[in-house]
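Can you keep this structure in mind? I'll have questions shortly.
Omission of a single protein chain aside, the complex is shown with its protein chains in their original locations.
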Amino acid sequence: MKQKKVLNVSAKKNLILLAILVLMLCFFTAMNHKFISFYNITNLFRQSLPNFMIGCAMTFVISCGYIDLSVGGVMAMCAMFYGYLCIWHVNPWVAFIPVFALGILVGIVNSVLSCNLGIPAIMSTMATWIITSGIAMSVCKAIPITSPLVKPVTVLNSMKIGKVPLALPLCIIVTLVFVFLEKKTIIGKYAIAIGGNEAAARYSGINVTKMRRIFFSLTGLMAAFSGIWQVGRLGSADPTIGTGYEFRVVAACILGGVDIKGGEGTIAGVFTGTAIMVVLINGMLMMGVDSFYQDVATGIVLLAAVMINSMTGNRKATGKVKKSSTSAAS
Amino acid sequence: MKKVKLTADSLQNLAIFLVLFIIFVIGTIVEPDNFLTGSNISNMMVAASSIIIVASAVTMVLISGNLDLSVGGIGAMSAVLFGLMTKHGVAVPFAIVITVLLGALIGFLTGFIITKFLLPSFLISLAFDYIARGIALIGAHGAVVFDLPNEVTLIGKTINGIPLPTVYALITVIVFIWIQNKTVFAAQAYSIGANEKAAQYSGISRLKVVTIIFTITGALCAFVGVVITSRFFAADSGILKSLGNDCIIAAVLGGTDINGGRGTVLGMLIGAFVVTALTNIMNMQGITIYTQDVVRGIVLILAILMNNVIRSKVKI
Partner (left out) sequence: MNRPPASDQKKRGPWMSDHILEIKNISKQFAGVKALDDVSLDVIRGTCHCIVGENGAGKSTLIKILTGALQRTSGTLIYNGKEFNPSSTRDAMKAGIGCLFQELNVVEKLKVEENICLGLEETKGGIIQKKTNQKAIDMLKRIDETIEPSQYIEELSVAKRQMVEMAKALALNSDLIIMDEPTASLTEDEVERLFDIIKDLKKQGITIIYISHRLEEIMQLADYVTVLRDGKVIVTKPGNEIENRQELIRYMVGKVIAEGYVPNVVDKNTVLLEARHLTNSKLSDVSFKLYKGEILGFYGLIGAGKTEIACALFGVDKYEGEVLVDGKPVNAKSPQEAVRNGLVMVPEERRTQGICTSLSIASNTPMMNYETVSSHGILNKRKIAEVAGSFIRKLAISCRNENQSVAYLSGGNQQKVVLSKCLNANPRILLLDEPTRGVDVGAKQEIYQIIRQMVKSGYSAIVLSSELPEILGLCDRIGLLYEGKIVKFLDNTSEIESQKIMSVVMGGEEN
């Protein structure tokens, strides 16, 4: 029996996003021919690798019904940790490992606060955001580490594979890995299950807390790598790294079709959503618009996306035959 | 209700008052010469004013089951717009009114979108926070607006040793304690936060109540922005970055339930003093503001946990 290829709602949304992306590319190219240049596009990936990477991980967190607002702080804290490891003469490549461990640790802390201690995810990740960015600033007293020992990692930024900077293939590889996680492993599947119908997920024996720990660890890990990446771009470990990233990533996820209430979201959609946001910001820059408009634009796009989603929202066919009886005797 | 009833609320207020007392004791021990001085107390009061003014309204937001993360952005936006207006010749009283109205407008939009489209309040208010902050940055070119007319300093000056911001804070908190205790509006906010469906089935309009709360919050943030501009005699686009967090911490410390339906403005007041006193002691001990942030984050977590424990143990 030939299996009909059915485009579900998410796939349709992704196509629309792709169309918007293409439109934007055309528009900005029209505004400034240099926009579509090889240099500019590849540079976009260099600048926005954190957005893509954290966006991928955030997809699972939001899909399972939670949120991680701590990523910006984790980026900063991991960047500083990396800087210190370097000036403590740890091999700049070996240093990646403890930094990754730190990011994952924060993810685990987030999950303990939200799942085990019953603090709503918004509050707990906001608290860890305050704590991690505070740690980042306080350990260096707000002074970036510019020692030459930190420089080796800048090769990430300058390295090219042929003519293409490392960022582009790295971005694609990470995205593909996440697509694999999404489609071929329990990670993607359970994220949707937990966010879509937590009761059903529990009945099926899914360890919801364990899965959420994994999702938070992924965002922590991606944030850790992003922190190091930014050090590579700046050539110094700067404690202001990561500011505003949680907002941009969440906005890109929503734009990419992730339902803020959980239960829906694709890596492909978030990739496109991130691309749209990144193109928008860069396009504005290329048009000579003040960089201060960036957050305003991001905010407006987020509002528009979330309002449109809710208006065209698929009213879920609940499949409820009758109201659930919550009373005792019936 | 004259007799003191042992409710979860009063227990929480008692607990946080105890914490405040302990902090004051610690303060006197570690800084015996500096802590309990008139000028230090006065400094603490001024520092606390911004939080007290805005958190009075944020407490109501939390009680109604929502979050407002836009307060810092609106405050900064208002500071810059006020600075720009007065710098370019707009009469100061008029500029104040317009600024406050603009803050109210953003608050109104936030509340309206949240209730009309049934969207999460943290997300919408976060978006408006960035939008408002962006406007502030655009207006001040990322920096500070100087050369303001002298009349601006009148708003926040210190008269006979009493800083006006503390007067505003006192007035605001008294008004809000009164609102929270005595108005139908506040009672409806409690109901909405406690059980949104039951409030709806009782004929309470969530749209109306929540939109009004957010509008008032926006207006108060705007006013705080104006006052800070007055005291600095400059409109700084980078101010109030931690106002949102501080207001939530103050409210939560004061016993406000992060899920809505419970909390008091009086508790928030004590909570705001706890935060301010703590900050003050840390300042005097030479602890950097960054480490203070770490402490703040930990305090927030502990406060929520403490609230949960008290709520679950006190069964009336």
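So that you can tell them apart, the chains are marked A and B in the order they are listed, and the count of residues begins at 1 in each.
FYI, contacts are C-beta pairs under 8 Å (C-beta built on N, C-alpha and C of every residue); 3 or more make two chains touch, one makes a residue touch a chain.
All of these numbers come straight from a predicted model, not from anything done at the bench.
*Asks:* Mind giving the shown chains that are in contact with the missing chain?
*Replies:* So, taking every chain into account, the missing one touches A, B.
*Asks:* Taking the entire complex into account, which one of B:155, B:169, B:199 or B:306 touches the absent chain?
*Replies:* Only one listed residue reaches the unshown chain, and that is B:199.
*Asks:* Please identify which residue in A:166, A:201 or A:249 touches the non-displayed chain.
*Replies:* Residue touching the absent chain, from the options given: A:201.
*Asks:* Under the stated touch rule, tell me which residues of chain B contact the chain that is not displayed.
*Replies:* 1, 5, 7, 181-185, 187-188, 190-191, 194-195, 197-205, 261-262, 315-316
*Asks:* State which residues belonging to chain A touch the missing partner chain.
*Replies:* 3-4, 6, 8-10, 184-187, 189, 192-193, 196-197, 199-206, 263-264, 314, 316-330
Simple rule for what comes next: only the chains that are shown with their structure count from here on.
*Asks:* Could you please state the distance in Å, as a whole number, between where the Cα atoms of chain A are centred and where those of chain B are centred?
*Replies:* Averaging C-alpha atoms per chain gives centres 30 Å apart.
*Asks:* Mind listing the chain A positions that touch chain B in their complex?
*Replies:* Residue positions touching the partner: 113, 117-120, 122-124, 126-131, 133-138, 141-142, 244, 247, 250-251, 254, 260-261, 290, 292-300, 302-303, 306-307, 310-311.
*Asks:* Taking the touch rule as given, give the residues of chain B at its contact with chain A in the complex, in rising order.
*Replies:* Against chain A, the touching part of chain B is residues 67, 113, 117-120, 122-124, 126-131, 133-135, 137-138, 141-142, 242, 245, 248, 258-259, 288-298, 300-301, 304-305, 308.
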